[in-house]
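Complex shown without one protein chain; remaining protein chains in place.
Lettered A and B in written order, each chain numbered from 1.
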Amino acid sequence: MKSRIVIILLLSTVVIFWLEAAPARAVESGLPKTGTIGAVAPSTGEAKICTAELRQMSRSGKPPLTAGVNVPRPPKGKGEVCVADTDYMRRFHMDLLAHQRDDTVREGIRTKRFSLKECIACHVVNGPDAQPVTYDNPNHFCRVCHDYTGVKIRCFECHASRPPLGLRSTLPPQGGDAKALARYLKDVEQ
Amino acid sequence: MSGGRPATGARRGGGNATSSRRDFLRGAGAFTVTLAAGVTLMAYGETPAAARQPGEPVTSKQRWGLLIDVSRCGDGCTACVTACAEENGWKQGGNPLTDAQWIRKVTIRNPKNGVTRSAPVMCQHCADPPCVDVCPTGASFKRADGIVLVDKHTCIGCRYCMLACPYKARSFVHEPLQDQKPYAPRGKGTVESCTMCVHRVDTGRIPACVEACSATGNGAMLFGDLNDPGSEISKRVAQYPTSQIRADLGLDPGVRYRNL
Partner (left out) sequence: MQRTVYTELRPGIGFASLLALLGAAIAAGLGAALYMEKYGHIVTGMNNQIAWGLPHVFAVFLIVSASGVLNVASLASVFERAAYKPLARLSGLLAIALLAGGLAVLVLDLGRPDRLIVAMTTYNFKSIFAWNIFLYTGFMAIVAGYLFVQMSRGMERYVKPVGWLAFVWRLALTTGTGSIFGWLVARQGYDAAIMAPLFVAMSLSFGLAVFILFVLVTCAAAGREFGADLLVRLARLLGIFAGAVLYFTAVQHLTALYAAEHGGVERFILLDGGLYTGLFWGGQVVLGGLLPMALVYLPATGRSRIAVLFASVLVVLGGLAQIYVIIIGGQAYPLVLFPGMEESSSFQDGVVASYMPSLPELLLGLGGVALALTIAVIGMRVLRFLPATLGDAADEPRRERAASAGS
């Protein structure tokens, strides 16, 4: 009797650890490879069920089954897509942030793709005075979802929640003006 | 960088044409950054080969250090302090007891003969930092390239490192902050100190204080790689006698002083 309990406990522990590592596995497998921006992230088995509903939501803009509930509608960012698929980012952006910050702070790895400043520059929301809003404003990109879910984030106690002054007025140029491009990229690099 | 239209032009309409413009921006950016970095490094005596690519982790192949020639340091000059405050966004004034100060000018007076000189003192980026030893969570850490930093994601604000630092380099943020500089995040309840402008160093530039000092014409501060025998700082450290503050503690700081 005792040995059966021990075996069940051991098996449960193994299963729990395997399940706990699932998000990490999903993050690794789901992340698009470098240079293939815009490619759809392959869904892992567990995310498939939610992904379909999420995809429907993002395409039509209307919640399929949850009509009447005040679901958050975060404003679209500047570019066409984010560094990864929208469903992927919805599910895993916190893991990317937590992992990447250690890479940057401890290892000095600063890539433009996963730069927090880049995220903020793209996901900027302008207030009535045409200036980007800070985290105090409920219309800030992060606040739209985080207020709804009730998950308090403390990033902006230290990090600036809107792009620096120089970048705010410099939008990505249309067409192919190389000088404007160079200026824009130099600003972004800071 | 040549002018003209991009090779893969931006197409109108939808579909998957979006990758082309971003790809071009990316390539152009990489070219500009590498060129700028190379130019900056060469101007300060570093070889481009020693520069690290942005996506690579730091290694101990480089050890960043500062050499400060106290005889060239102007008595009333605080250009380095002002530049650091501007670059990293810490205000001076208001509450001198609780305001953060990452770098300060210390006036040293010999009581026997009244001889006075001044020198800037900041985090000395020790090779064996006591602040790293005492931090309970490991938030105070030394990067592989010798820069001592505080990981503010892990700092619990216990202030033990402030007690441990022999140079009084660390400050505690006593109040909520607004409008931080995007490349120098700092927040209430965590400890901070000179980062040797790590956001600049990582992109091949030099710390703001060194830049400001050379702009004044005094040229008292020099930044470079102590591990590279060909760098300007290594040559000078080999040529002249230099000292470290509280060298008796055996911490081997990366900040060296000359004519102290």
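In this text, a residue touches a chain if its C-beta (ideal position, glycine included) is under 8 Å from a C-beta of that chain, and two chains touch if they have at least 3 such contacts.
Small disclaimer: the values here were computed from a predicted structure and weren't measured.
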- Residue among B:Val58, B:Leu149, B:Ala208 or B:Ile245 that touches the chain left out of view: B:Ile245
- Message: Need a quick check: the contact residues on chain B for the chain that isn't drawn.
- Response: 81, 92, 95-101, 104-111, 121, 130, 132-138, 154-160, 162-168, 170-176, 188-191, 245-246, 249, 260
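Operating definition for what follows: only the chains that are shown with their structure count from here on.
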- Centre to centre, by mean C-alpha position, how many angstrom separate chain A and chain B? 30
- Query: Mind pulling up the chain B residues that touch chain A in the complex?
  - Reply: 1-6, 9-10, 16, 18-19, 22-23, 25-26, 28-29, 32-33, 36, 52, 54-58, 141, 143-145, 149, 151-153, 176-177, 179-183, 185-190, 198-199, 202-203
- Considering the complex alone, what residue numbers of chain A touch chain B? 35-38, 79-81, 101-103, 105-112, 117, 120, 134, 157-160, 163-164, 172, 174-176, 178-179, 181-182, 185-186, 188-190
